[in-house]
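Okay, handing you the structure first.
Of the protein chains in this complex, all but one are displayed in their positions.
So, chain A:
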Amino acid sequence: MDLSWMAWTWHTAAFFGVIFLLLVGMGVWEYARPGGAPRIGVLGFETTRGDRLFVSLLGSAFICLAWLGLVGSSLWWALALALVYAVLVFRWV
């Protein structure tokens, strides 16, 4: 199958690969500990671990955009910041 029209690069393939692995990981986590671990965190409303992953990914995207807009083109520090943010979300949201 010719997928050249999709213009794949290894960077974008790795990006989607990580998202896919995250989803698989969440599936395994849910299988091992069913129920989604709902709780009311610092935002004041109930979130499951799926909600926390979504908030982490969406927030990470905006962290990277803010970094590009305000700081510069190297996204490694933005990625590190996004990881810290994701840990904080999974811990306290």
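By our rule, a contact is a pair of C-beta atoms (placed from the backbone, for glycine too) under 8 Å apart; a residue touches a chain by one contact, two chains touch by 3 or more; residues count from 1.
Basically, contacts and distances are computed from a predicted model.
Hidden chain, UniProt protein name from the list "Na(+)/H(+) antiporter subunit C", "ABC-type tungstate transport system, permease protein", "Aspartyl/glutamyl-tRNA(Asn/Gln) amidotransferase subunit B" or "Carbohydrate ABC transporter membrane protein 1, CUT1 family": "Carbohydrate ABC transporter membrane protein 1, CUT1 family". On the side of chain A, touch with the chain left out of the figure occurs at residues 4-9, 11-12, 15-16, 45-46, 54, 58, 61-62, 65, 68-69, 73, 75.
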